[in-house]
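Here it is: the structure, laid out below.
Here the complex is missing one protein chain, while the rest keep their positions.
As written, the chains take the letters A, B and C, and residue 1 is the first residue of each chain.
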Amino acid sequence: MTAPADARIEPLARGVWGVVATPFTGDDRAIDADSLARLVSFYETVGATGLTVLGVFGEAASLTAAERMDVLRVAAENSSLPIVAGVTSLSTAPAIAEIENAHATLGDRLAAVMVQANSPRADAVIEHLQRIHAATGVPIVLQDYPKASGVAISTDAVIAVVQACRFVSAVKAEAPPTAVAIARLTAKLEVSVFGGLGGQGLLDELAAGSAGAMTGFSYPEALVACVDASLAGDADAAREALLPYLPLINFEQQPGIALAIRKELFRRRGLFADAAVRPPAVAFPAELSTIADAHLERAGRLQVVR
Amino acid sequence: MTAPADARIEPLARGVWGVVATPFTGDDRAIDADSLARLVSFYETVGATGLTVLGVFGEAASLTAAERMDVLRVAAENSSLPIVAGVTSLSTAPAIAEIENAHATLGDRLAAVMVQANSPRADAVIEHLQRIHAATGVPIVLQDYPKASGVAISTDAVIAVVQACRFVSAVKAEAPPTAVAIARLTAKLEVSVFGGLGGQGLLDELAAGSAGAMTGFSYPEALVACVDASLAGDADAAREALLPYLPLINFEQQPGIALAIRKELFRRRGLFADAAVRPPAVAFPAELSTIADAHLERAGRLQVVR
Amino acid sequence: MTAPADARIEPLARGVWGVVATPFTGDDRAIDADSLARLVSFYETVGATGLTVLGVFGEAASLTAAERMDVLRVAAENSSLPIVAGVTSLSTAPAIAEIENAHATLGDRLAAVMVQANSPRADAVIEHLQRIHAATGVPIVLQDYPKASGVAISTDAVIAVVQACRFVSAVKAEAPPTAVAIARLTAKLEVSVFGGLGGQGLLDELAAGSAGAMTGFSYPEALVACVDASLAGDADAAREALLPYLPLINFEQQPGIALAIRKELFRRRGLFADAAVRPPAVAFPAELSTIADAHLERAGRLQVVR
Partner (left out) sequence: MTAPADARIEPLARGVWGVVATPFTGDDRAIDADSLARLVSFYETVGATGLTVLGVFGEAASLTAAERMDVLRVAAENSSLPIVAGVTSLSTAPAIAEIENAHATLGDRLAAVMVQANSPRADAVIEHLQRIHAATGVPIVLQDYPKASGVAISTDAVIAVVQACRFVSAVKAEAPPTAVAIARLTAKLEVSVFGGLGGQGLLDELAAGSAGAMTGFSYPEALVACVDASLAGDADAAREALLPYLPLINFEQQPGIALAIRKELFRRRGLFADAAVRPPAVAFPAELSTIADAHLERAGRLQVVR
């Protein structure tokens, strides 16, 4: 899985890596394997390049170690896509334990693990990643997501980390303004750089040189159509594919309730049986029900050109 | 200007209240009166309902008291629109001093002053507003903008404040998720409730019952077309008017650089002579220049239907 | 371990519950069982009421599940004190998994588990605690520590939670101003309320009615002498016991480096073989070495009256 000592590992494949939400069911919000199977299968049907499982929007922090392995197993069994497994811990030892579990569960299906930048200091992040890679041998996607990690790292420090860590195959750039960061990262690095954040800045991120999107959205087929067109060199078609969905993307990305909205929309699309989130995450607000209906009604009329 | 003792003051007029950016010129970034005149005149030409001057995006906090009055004067002299004057201070005495200056400068042109919620406690905000109104007699737009104020007030507390203060004519709801807040506010209050935040959630805010937008955007004509259609009851037309501009709205609303982008776009449109911001605000990043060009080129091809 | 259905569980014993730092050794910062044994034994020698293991200052978030059980085992085997086990996760399912591991490791030695308030909403915290208690049956210490949890809960909400959860045996109040919170909590609740934060506000917290301190300090004997005197009704003696150590307490509590300072002082006292912290926590700054020497030299001259 690793590259020769001095060579950069192969960049993670371009396209859309669908961030997988974890569906729950029942009073105790157990994992709903059927809904999860529908979602990963749907991602494959619409042409996603791969899956990103156990990310922040997969509510990984609210799952037990056993549940995390269950989620990975269901995802692997119900699609043939490569999988990036998210790592929740910001500290080295528990991160390694998480990765060992993921590797044991997924084997060759594990394309990479996604590790958060855990310090503003490049040397601290480098030591963190090197220890992880020495212990596990798995390629790493470096995630810069200050809203989740609480860590603000400069773009220069991200560049230094990636240059020092040849086993990093991608960066997930989620520190706004992302288009600026992606332009700087892609000018200096050979790895793939993905945007996230629900696709809200996808067009600009692609224009800045991103390799695609690693994110979730209630209509991932729109992200795929947009990214495929862009990677094929047709910026106008990319825009046309995304444009009708942008109001829904903005609706979905509302701070504090984005996860609840997306799960509710998956429910209304028939992908999820239940929109439940695990507390203390907040539930879908009833005030938005009619607005969600209108968004879905419009989306239903659209025909995504692929 | 005030209503009878027990009656609610007349709600602020619906529509688009254009937030006015303050253009600067020269090495010392002096106020550029010519560019400012062009901008307010343009707002009137495209059909804005009124102007909001000295807001956060007017960089009011970086202006002296004398400069603030200059800005108000230029805005009043170069348009016939009613003006809402923003108040920078979170404390009562300096807020009153700001309002007295604004009132002395604008007289009857002053439709209201915009005062920020300065405490999470409703009783503290009520005392703040009542003292301000007792001293100045000017109608108040209550702004809930935690990113600028550092104050997180609940929607219930906002409702309590407005119910206790009959001289409040509008609320500017800029605490995400805004569509939820606006739905709750408009269900309980008779005042106008405006969204802001660059129009990123405008369609949902209108669907939730907002009276329009009180914000800035490099193509305000799109906001006007959208809001006018919505207030006329045509949600489809509202969506059609805004849709082609949504990528640009999202581009412009990038955290940390939104003001710099908007000023640069005003410069490229010929409204501003210079895109300068006053430090410590950050300047337009060169990495986005080509992307900005592409946005402008597309916008130039659009024909806003009004 | 639990009380009859309608009765409040017995309050956690008053006194000093020593928060146990986790010592590391070697290049890979493995757990140093010998140093850990020395520390817990020392806590017992100086008269601590109990141990709090796996708290924030035990670096629990940087330990694997297996390491956490090792730490609990070593603590239990090297003292006869009751143990409160800290819970790192803010989410219900992984919190239950942590508690099951702790319970399996400690059995009757587990006096309670310490669970963080995970939401500003009382009802969400109540559901969280009730599910945890239903699954595990272990008494709960509710910790209000916004700096670690990121959650700001009001004192009124804490009171509501405790009143609804009769299996809560104590509150650890670490949301400043703690003396105000403790005065309000002890006026309304029958449970024990402990201060923390390194003892910086210990005298005021005791005056406000606290049951003692649940915290760490390089000279825990001073905390014990202070709390014992206070609980015996002698406020002057309590003050005299703590006063000579207050400069060191303030030195130790410096934001961002408090853990590193405490471990370095434990090292210089001969309790720990190594002062290492697990990254991304920052190490002891060399600039403070001479100042630390002076503090230790003075502390060495003191004779704690007990």
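Rule of thumb we're sticking to: a residue touches a chain if its C-beta (ideal position, glycine included) is under 8 Å from a C-beta of that chain, and two chains touch if they have at least 3 such contacts.
Just so it is clear, the structure is predicted and the values come from calculations on it, not from any experiment.
Colleague: As a test of the contact rule: which chains in view would the missing one touch?
Modeller: By the stated touch criterion, the chain not on view contacts B, C.
Colleague: Write down which of B:Ala13, B:Ala97 or B:Ala273 is the residue touching the left-out chain.
Modeller: Final answer for the missing-chain contact: B:Ala97.
Colleague: Among C:Ala76, C:Ala179 or C:Ala275, single out the residue that touches the unshown chain.
Modeller: Only one of C:Ala76, C:Ala179 or C:Ala275 touches the chain omitted from view, namely C:Ala179.
Colleague: Return the single residue from B:Gly233, B:Pro280 or B:Gly300 that touches the missing chain.
Modeller: Only one listed residue reaches the unshown chain, and that is B:Pro280.
Colleague: Could you tell me which of C:Gly107, C:Pro255 or C:Gly300 touches the chain that is not displayed?
Modeller: In the complete complex, the chain left out is touched by residue C:Pro255.
Colleague: Go through subunit C and note every residue touching the omitted chain.
Modeller: 176-180, 183-184, 200-201, 203-204, 207-208, 235, 239, 242-244, 246-247, 250-251, 254-257, 285, 287-288, 290-291, 294, 298
Colleague: If the hidden chain were put back, which residues of subunit B would touch it?
Modeller: The list for subunit B reads 28, 61-67, 89-94, 96-97, 118-119, 121, 124, 127-128, 131, 150-151, 278-280.
Going forward, only the chains that are shown with their structure count from here on.
Colleague: With subunit A gone and every other chain left where it is, what groups do the chains form?
Modeller: Excluding subunit A but keeping the rest fixed, the chains that touch end up grouped as B | C.
Colleague: Farthest chain from subunit B, going by mean C-alpha coordinates, please.
Modeller: Looking at centroid distances, C is the chain farthest away.
Colleague: Same residues or different residues: which describes how subunit A and subunit B meet, taking over half shared numbers as same?
Modeller: Mostly same residues: over half of the interface numbers shared.
Colleague: Which integer distance in Å separates the CA centroid of subunit A from that of subunit B?
Modeller: That gives a centre separation of 34 Å.
Colleague: Averaging only over C-alpha atoms, locate the centres of subunit B and subunit C and give their separation in whole Å.
Modeller: About 48 Å, centre to centre.
Colleague: Can you list the residues of subunit A that touch 2 or more other chains?
Modeller: Residues of subunit A touching two or more partner chains: there are none.
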